[in-house]
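A short worksheet on the structure shown next.
One protein chain omitted, others in place.
Moving on to subunit A:
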């Protein structure tokens, strides 16, 4: 969806971005009274291909377990929309897009993006699709941040909200991890001050290291131990070298290498920054409850026991604020040893909770 020079995206950085575009996918059919639209918000390195094979990687959509026919977000019942975030690299305007002022890629001239900018861009898309109010907004991790921002910015446009493994603000520890990732990218000589597209290089090593570090934070010690232990990779003894002796090393290297094939390094800088800046309470005088005051949205918050990146305490803080705002809120902590990534994996308890919440909300909205 393209927005011309007369329809700028007003960004928190104080810049009116124009022209701009947003890439999205839809599934299912919008009903006559346009009451069955569900918006899925993707996480840091996700994209709009939530339930179809990814055209870049050829792999199945990233949330096929949650979205599809007969799934909790049933595409036979709902009209599902998922859009690439602003600042991303899968078709929505971002740092790799061409700056009309120079005819060259924006690179670091792209304005710094916030979670609220992402939501504004989605709002413009929803407007353009002629949808007044969304039945449900759903997302995990950074997607969950967008869900909370949607509910706070446009309470009358969100009937139900389902933030999973999310937080109302990014913690110091998480900002720290992101900074390490960004520094890894910037330390790669091929990054060229962000102008690598123009100079025909790619900061693959730096971005791969950033991904390797980040990937550890998405798992848990239990999950790593269960999956890899101290097992050797294709060998029976250490080689007394810095080769990838251990399976976990080989696994992380693979994660790093496959990531750089599909993700733009500057987008990684911008989208991690958006998460760092997210602090919903700060927008409302330091009170998270005030962000949801008078909200008629029904919320369901889900966390995972072994998630140390977005721990249950973060979800409880959201629930606490929603209670203080007298909002309708349900909360489930799912038992899992899979860490933060659990929200993307096969977690029957999460599906059961999501299905129950979405189905009951759909009945309350009169969606058959």
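Please note the rule applied: a residue touches a chain if its C-beta (ideal position, glycine included) is under 8 Å from a C-beta of that chain, and two chains touch if they have at least 3 such contacts; residues count from 1.
One rule holds for everything that comes next: contacts and distances are computed from a predicted model.
J.: Absent chain per UniProt: "Sugar ABC transporter substrate-binding protein", "Lactate utilization protein", "Methionine biosynthesis protein MetW" or "Cytochrome c oxidase subunit 2"?
T.: "Methionine biosynthesis protein MetW"
J.: Who touches the missing chain here, A:50, A:332 or A:367?
T.: Spelled out, the listed residue whose C-beta touches the missing chain is A:332.
J.: Can you work out which residue in A:1, A:112, A:175 or A:324 touches the chain that's missing from view?
T.: Result: among the candidates, A:324 touches the missing chain.
J.: List every residue of subunit A that touches the chain not included in the displayed model.
T.: 298-300, 319-320, 323-324, 326, 328-335, 349, 352-353, 355-357, 359-361, 363-364
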